[in-house]
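Working notes, structure below.
Only a single protein chain was left out; the remaining protein chains are all shown in position.
Up next is chain A:
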């Protein structure tokens, strides 16, 4: 970039500065710059090159012990490389068939980090009660599952763990013989004699060299740039290969800017040259296609084929690199190289994507049911500069009748970036400001980062320091000091339990004796946790030195990837604790780990305002969803840069179809709030936002389902059609929950149409034009118009979607608005849909204060008519209604249901009826007014605009049972 600086007078000086709008790749390691990754890849290369290769690890069969309940077994493992070193293996089968494999060094010089799973898991998994292990000469095995078709086999020599279904290998651990747990050792001080005498060295035979290599590559310290990692524990990395011999597609291991169907990193002409890296990092201006690590890590991988889905969850908290290849189109090999920690792998048997979601949810929990308002439109900017600025922004939104629910404040609200401490010069009246926002039913979100300014006049830092809950430097003494927004800073060590209640109290809006609390805030202020990788400006790879020391003496290297999750976890607890009637928390986090879905939302970080970044945001959000983090989104407009008008419009379109929907912009950008756009862009964006608000019931219903089942809110094709090969690599179109809405946002400039893939022989209706598109059993692409103001959005035949179409300024103001039901008939003239409602804000839903309806349209027997009915799902399936609580009954007249009993259905739109009905009546009631526009029926194969029947004000309540009958 050229920076021109003009000085007084005639003198003009032109400077050439190095480009700033580009990733500084040199700031982050490649595998070859990371000692243990280098060692891991070298091991793999030696295995590849060897004519024969056998893993040195084997089970001592005499050591096998079966637990009293039979579901778990333990065994001793040795390595032929170091016969004196002992390892212990443990294999357990959970109630739902998940197999957990753990291995650790026994009686080693030091202890490997073994707490990753305890942070990720929601609870100790229940062990199966009906497992029978059969100990044989070569292996120990168990057959289980409802169909007794799952078998897990632990082979002794070499050690291998295999899961089979129907006799077919699903998952194989150490099938390639790359398992290697570097044991703790003492640093070998080379004597001068040895150093000087090459002959002597050659004579020495290193029996481990065939496996470990000849040299001790970066065993004891390692430099990167100007930083040196002191590695006090020496080498302790863990390498394990995981093979999916019958699965040709792999998904997951977020977060990477790449396609959902993960491209290869090894094998023949790999797509990426480096392995996928999991090492939470604040990557400035990240690349739109890369295997580099980003802000968060979820070590969960799905492997998928037309007849089976399985998954592995590798509960490791240290830096991890994953190589991936497809030796054949139908198989997948992976190689996981971690810097430290025990081996703790969960094998999820599937056999379908939905089963995987349930199994993974039982391990790490489901996404929390978010507050309803948080599904609305969030408006952020670095920075709204004063309380009056916030008020003006709100006023401008309202003047243009553009809906918005949340205004955000980035770091500049805080005096010298001392989080919580309002800059009194610019925000003299934070409570009044928040009340002014709250008056329209809106909320505020304010940023609180984990780095604390080291200033004695900052009570949060001071109390943390006194409490001793700050991360320590490598000496293990004192406070680690690094550089971040606040200048010289220290970081809260949330691994220290002493920090928890202290941090929770910070969010109290009331005074607590002897403690600083945030009395200058209200219950309507929610929290954004940024920079929690953690980002350290002057640290190696812009993060914390690995030899920093956390609670319990663990090195930062052991738990780096988990670290980011703890801040939003405790923050969310603080938000719940502050209110007398607890409200659902909202915490946005940039960094995350397995289990983060329980605490709030994430976003894809500091993206660029480019078409490439807009496009890659979609698979990134999808990948997060299948790894549990459904509440995800990308910054609309792109954080960096000034997007062109058409790009901004497209970005609102894609943002409106992602779960977390926030517009955000960097401090160096021009303001771009929708009200600033000129026509026609302003009206287009307003319409997009109104569409999002109309569809809030759909989003909320999808979130209820995700919160109970773990099935993601955004569903990619392989999740909805797991047997349809042609859809396995599709990641630019997706379904919204179980609603039947299929969207394909446009992410290219000047597009005028879009091609949508339909995976089944079914009718799909254009949401806006009602054009009936016909799919095919073999899969088919259809073309839809996609001018700048148009969003390619279809409704799958067989769906009933509920919307609220009244325009309001915020979602809270829609609480009593009537519903519109869209009945999109299937080829068989049927349809169903769900609607979930609750107060959207408190935890009253956990006591059964909900409305959960099912709408069904079907042809009554022996007639050509149609019956559309509403039934109480909450009453029918109380135990499945709410996550985490097994309700035994839900009263149809619960207080919430009563509070909305007057809320009606104002309109029912039926697409695809075959002819104009003779009459439309409520069952046992009056004739209803309707209009009918002739068109293509749902059945048959005709293309064209579908018939549209609009029933006016059917006089039925949304929360009540009713039926409407169409007589043909």
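We take it that a contact is a pair of C-beta atoms (placed from the backbone, for glycine too) under 8 Å apart; a residue touches a chain by one contact, two chains touch by 3 or more; residues count from 1.
Operating definition for what follows: contacts and distances are computed from a predicted model.
Peer 1: UniProt names the one chain left off this complex as which of "Glucosidase 2 subunit beta", "SWR1-complex protein 4", "CASP-like protein" or "Mini-chromosome maintenance complex-binding protein isoform X1"?
Peer 2: Looking only at the record, the undisplayed chain corresponds to "Glucosidase 2 subunit beta".
Peer 1: Which of A:42, A:127, A:440 or A:885 sits in contact with the chain that's absent?
Peer 2: Selected residue, touching the omitted chain: A:440.
Peer 1: In the full complex, which of A:668, A:923 or A:943 touches the chain missing from this view?
Peer 2: The one listed residue touching the chain not shown is A:668.
Peer 1: Looking beyond the chains shown, say which of A:47, A:776 or A:813 touches the absent one.
Peer 2: The single option touching the absent chain is A:813.
Peer 1: Can you list, in ascending order, the chain A residues touching the missing chain?
Peer 2: Looking at chain A, the ones touching the missing chain are residues 3-7, 9, 11, 13, 15, 20, 282, 284, 385-386, 388-389, 401, 425-426, 439-441, 483, 485, 535, 537-538, 542, 666-671, 690, 805-809, 813-818, 902-904, 906-907, 952-953.
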